[in-house]
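All protein chains of the complex are present and in place, except for one that has been dropped.
On to chain A.
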Amino acid sequence: MATSSSYPPPPPYYRLYKDYLEDPKSAPEPPPPIHDATYPLFGATYTTDVVLPSLEDQGVRQLYPNGPNIDFKKVLQSLNRDLQLHILELADVLVERPSQYARRVEDISLIFKNLHHVLNSLRPHQARATLIHILECQIQRRKQAIEDIKRRREEAQRLLKESLQTLDGHQP
């Protein structure tokens, strides 16, 4: 009843946690994270499988060969050259046969869609590279911290030894 009103009240689960301070077990556990399921969010259904939909799924023809390992640089450069050629063709068509512009414009937009799809499929690679960079930074910071701690411990030992010698020297 409250899911579709424009200003829904907050969910009523807070009442279950009335005695949480006295007895933490009297209230229910928070729900586990959703794993491999579909969930509704603001009226739309989403899945937990976040993956870039392929071009065929969007009904767009794929212009570059799709293998297990795509040579991104080559594909991007060939798509760029195709794009320039099509722009030139469009200019030609507008001069000679202006009524046939629609096919050319469609081709150009197809190339743009392919370009953007290739760039989007580079993002997982970027994510992995960012992860590698983060791990390297973390390892370096940890090594630095280890060095610092070792140095301070040695310094502390040295000070203690010196103070012991001083105390021994002052003993009657």
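The rule is simple: a contact is a pair of C-beta atoms (placed from the backbone, for glycine too) under 8 Å apart; a residue touches a chain by one contact, two chains touch by 3 or more; residues count from 1.
Everything that follows uses one rule, which is that contacts and distances are computed from a predicted model.
Between the names "AP-2 complex subunit alpha", "Cytoplasmic tRNA 2-thiolation protein 2", "holo-[acyl-carrier-protein] synthase" or "Mediator of RNA polymerase II transcription subunit 21", the one given in UniProt for the chain missing from this structure view is "Mediator of RNA polymerase II transcription subunit 21".
Contact with the undisplayed chain is limited, among A:Lys18, A:Arg103 or A:His116, to A:His116.
Take chain A: the residues that touch the chain left off the picture are 69, 72-73, 76-77, 80, 83-84, 87, 90-91, 94, 108, 112, 115-116, 119, 122-123, 125-126, 128-129, 131-132, 135-136, 138-139, 142-143, 145-146, 149-150, 152-153, 156-157, 160.
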